[in-house]
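Partial view: only certain chains, each at its native spot in the assembly.
The first chain written gets the first letter, and so on, giving A, B and C; residue counts start at 1 in each chain.
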Amino acid sequence: MADDPAFVDLGFARVDTDRRQRTGFPEVIFGLGKTPSQIAQIAAVILERESVVLATRVSREQFEAVQPNFPEAVFHERARCLTIEREQLPKRSRSVAVVAAGTSDLPVAEEAAVTLEVFGNSVERIYDAGVAGIHRLLVETDRLRTCAAVIVVAGMEGALPSVVAGLVDKPVIAVPTSVGYGANFGGLAALLGMLNSCGSGVTVVNIDNGFGAAYAAATINRLIG
Amino acid sequence: MADDPAFVDLGFARVDTDRRQRTGFPEVIFGLGKTPSQIAQIAAVILERESVVLATRVSREQFEAVQPNFPEAVFHERARCLTIEREQLPKRSRSVAVVAAGTSDLPVAEEAAVTLEVFGNSVERIYDAGVAGIHRLLVETDRLRTCAAVIVVAGMEGALPSVVAGLVDKPVIAVPTSVGYGANFGGLAALLGMLNSCGSGVTVVNIDNGFGAAYAAATINRLIG
Amino acid sequence: MADDPAFVDLGFARVDTDRRQRTGFPEVIFGLGKTPSQIAQIAAVILERESVVLATRVSREQFEAVQPNFPEAVFHERARCLTIEREQLPKRSRSVAVVAAGTSDLPVAEEAAVTLEVFGNSVERIYDAGVAGIHRLLVETDRLRTCAAVIVVAGMEGALPSVVAGLVDKPVIAVPTSVGYGANFGGLAALLGMLNSCGSGVTVVNIDNGFGAAYAAATINRLIG
């Protein structure tokens, strides 16, 4: 195995111990497809250097197998996230908004919200504000304008980010979800809709990638100080 | 060649002379890929029984080659349509609205508008009212509500029909356009967006098919009387 | 939570209590992915203002968990719909036809039929009338012509709406279904077939979206009075 101060080689994983120095946040564990033992070993390596661990796409079964090793671990059911916070990261002065178009989008929205909170951001949650009843969004315009960035989570046709981008002067990060059926094609419709948004400056992450949107928003919020 | 009172066989085309009796409107000529001579021959057969001819997807070159045969023919530049109206079809009591999201969508919107007018409908045109500046649409809510049906033409992410469907209690027919680039994939993004609309009851026609939307709206408007 | 007379914020859902005033019909619950408790809470909010509740894509399990709260609730097995009708909506003078190409298309056809009935429309059901034995459809031509609109449900190649549109002078709304296999690609073949229909004025909804087609047809039928 290679000898390098900037990662620890567990054989099945090379844990990037230098990540926070380079990119601002410690490595995050993507739980899908990992065994509880693998999650626990990676978490242990991270906790040697960091006060906070975040694992996403974690099932309750995975959590329960990992938890005995880390009694302080918390499971966020709706968000499917595991967090360990031995010491909280510094709190940012500005909030980040998480807007969701429909009730079925909440798991993705909560993955974003939990990620933001672990990384030191307050979150404004605005859920089920889809464009078919646009007044449910418009009443929130002032609240949106106070935030450092807005994450917009939507499935189906993914129209919501375009409308939000026309209302605020902050970065808008769009998260397409796989919510829908038929010609939705697993989120493709929402993804293409957001990429073609007529709202200037909307940027997009992968389908259902609430974590990625939150990471980007946290990076933006940290810039302000 | 077959002998049937319900069509005239020109060899290259079997003109459906029974069409209006069955479906309410005379046969319409799809100009794309037809020679001027073919268009002229079909038009002549139709005019033996009908007072009105509509040809869509007609270029100026095709029009100019056809026009000597029919001095009363009119060319609608933006709509790329040729019309011959020896006698106007009966005028409907209600209007149909044609809403377009952006300036580049106008050729498709005008194809719909010209079709509607030839078939006896007044048209309310509301152009460049896309969702990135939603106030440009909201000021028209009352005008939309007076119409028998609303055609919504949009490219890019195709979000406009969802918003319109949340504002009116009339049938909303969505026309995706091929306006856009990159991950628009020739109108696919708008098409999928409209098919997945969270606005209840939105129905959709083919990409750039302004004629089809207008035909459906005219059929609806004729129901009212 | 935002304070607005036009919706009720349940946290996970902003129930659009103003929907019928704006769009003609009360909000409908999309059952897929909602917990029985969420369905029950939304239904309760709707019933404060409306006499009728419709929930689509509801499983028998969801229904049985919700029913104790609403003893008058009815489950439509084939249509996978839950309805509560404390008072029937006004009955329309004209019927709507629901034509299905094959036996496997019945769940989608029934979702359309139940929706139509809840919204006050009589339904003419014509099932298994696909184009491979076209005489099974042609004998129904007169019955189709008496209806205000025709919904055509078909999987596989989705050819039926084109034939129907050539027979009637009423709006034809096509519903592609995911029935088929192989190069059907989950309904894509039928969807593309219908969007490219050579029958003028056919409009299309999402794959398996019987509800959407019925909503559009009900909106059309209401126009007549």
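By definition in this document, a contact is a pair of C-beta atoms (placed from the backbone, for glycine too) under 8 Å apart; a residue touches a chain by one contact, two chains touch by 3 or more.
This is a predicted model, so every value here is computed, not measured.
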Number of identical chains in the full complex (with 3 shown in place) equals 8
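Note that only the chains that are shown with their structure count from here on.
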Taking CA centroids for every chain, report which one is farthest away from subunit C. A
Could you tell me the distance, in whole angstrom, between the mean C-alpha positions of subunit B and subunit C? 26
If you average the Cα atoms of subunit A and of subunit B to get two centres, how far apart are those centres in Å? 44
Just give me the whole-number Å value for how far the CA centre of subunit A lies from that of subunit C. 36
In subunit B, the residues touching two or more other chains are 165-167, 195-196, 200
Applying the document's contact rule, which stretches of subunit B touch subunit C when the two form their complex? 22-25, 28, 148, 165-171, 173, 191, 195-196, 200-207, 211-213, 215-216, 218-220, 222-224
Any idea which subunit B residues touch subunit A in the complex? 101-102, 130-134, 156-159, 162-163, 165-167, 180, 182-185, 188-190, 192-200
Across the complex, what residues on subunit C touch subunit A? 2-4, 6-7, 9, 11-14, 16, 18-19, 30, 32-34, 38, 176, 178, 186-188, 191, 206-209
